[in-house]
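All protein chains but one are shown in place.
Up next is chain A:
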Amino acid sequence: MAELDTLSSPGRRPALGPIRLSAVLAQPHRIVMLLVALVGLVLIIRLMDWAWLPGYLPKLGEGLMMTLAMLVSSVFFGFLIALPLGLVQVGGAWPFRWLATGFCTIIRGTPLLLQMWLFYYGLGAVFAQFPEIRGSWAWDYLRQAWPYGFVALTLSFAAYEGEVMRGAFAGVPRGELEAAEAFGMSRWQIFRRIWFPRAVHRALPTLTGEIILQLKSTPLVATIAVTDLYAVITQVRQATYLTYEPLLFLVAVYLCLSAVLILTLRWVENRVPTER
């Protein structure tokens, strides 16, 4: 259970592997708790109604794919936007700095749900008014829901990660940059060889936490009619009139997703060499 500690303290990396598992089982009260949890699980499986599950598995799979696609694409593109956002806030000319700070403040200061509805209903209605847009190739995409969800998620990730990158760029020790300058490197070389890699390195530990937060934001796309995992579960609930079973299943899936993500990201993180 302590595996998931990274969520709160992204900088700290507890040891991973068999040592931890044996430590979990070494204490008798944990064995009892594990047994209680197992009995609870068995009771949930035996006493509740899971007859709907096999029939919905293909749909659930599609929903899961949509959730993962949203997560991966928004993290990737969001990070690409976050880099310049962080950079200009540290070393940019004032109009850029001002714009980037404003963007981060606005996105971080309003709920993602509201942003999503603003894009989908607000911009969607505006786009629909222009015959030029309706006639263009882009309309095929603009009348679907997922581009709006993708844009909202990407901008949100960019704003939060941009703030992290700002700190990371600002936190690179001056001496290292001065040393590079003393070697006669050009500004671009300093950026490419020292400033950028060092900043990404510093930002890496917090990235895990941000990506988990992003995973937790993805179900909001269901409110604008994108059929992700959450939307499929909503369909199940409406079709079967079951309250708890689909929701519990959803909780279990997200727990597994978070755990897999954390373990994968920690593996990646451990491959990046750090002093100490």
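Note that a residue touches a chain if its C-beta (ideal position, glycine included) is under 8 Å from a C-beta of that chain, and two chains touch if they have at least 3 such contacts; residues count from 1.
Keep this in mind: contacts and distances are computed from a predicted model.
Chain not shown in the complex: UniProt lists it as "ABC transporter permease", one of "NADH dehydrogenase subunit M", "Ion-translocating oxidoreductase complex subunit B", "ABC transporter permease" or "Anti-sigma K factor RskA C-terminal domain-containing protein". Across the entire complex, the residue among A:P54, A:G109, A:G184 or A:P273 in touch with the chain not shown is A:G109. One chain of the complex is left out; on chain A, the residues touching it are 1-2, 4, 7-9, 27, 29-30, 33, 105-106, 108-115, 117-118, 121-126, 129, 171, 212, 215-220, 223, 230, 243-244, 247-248, 250-251, 254-255, 258-259.
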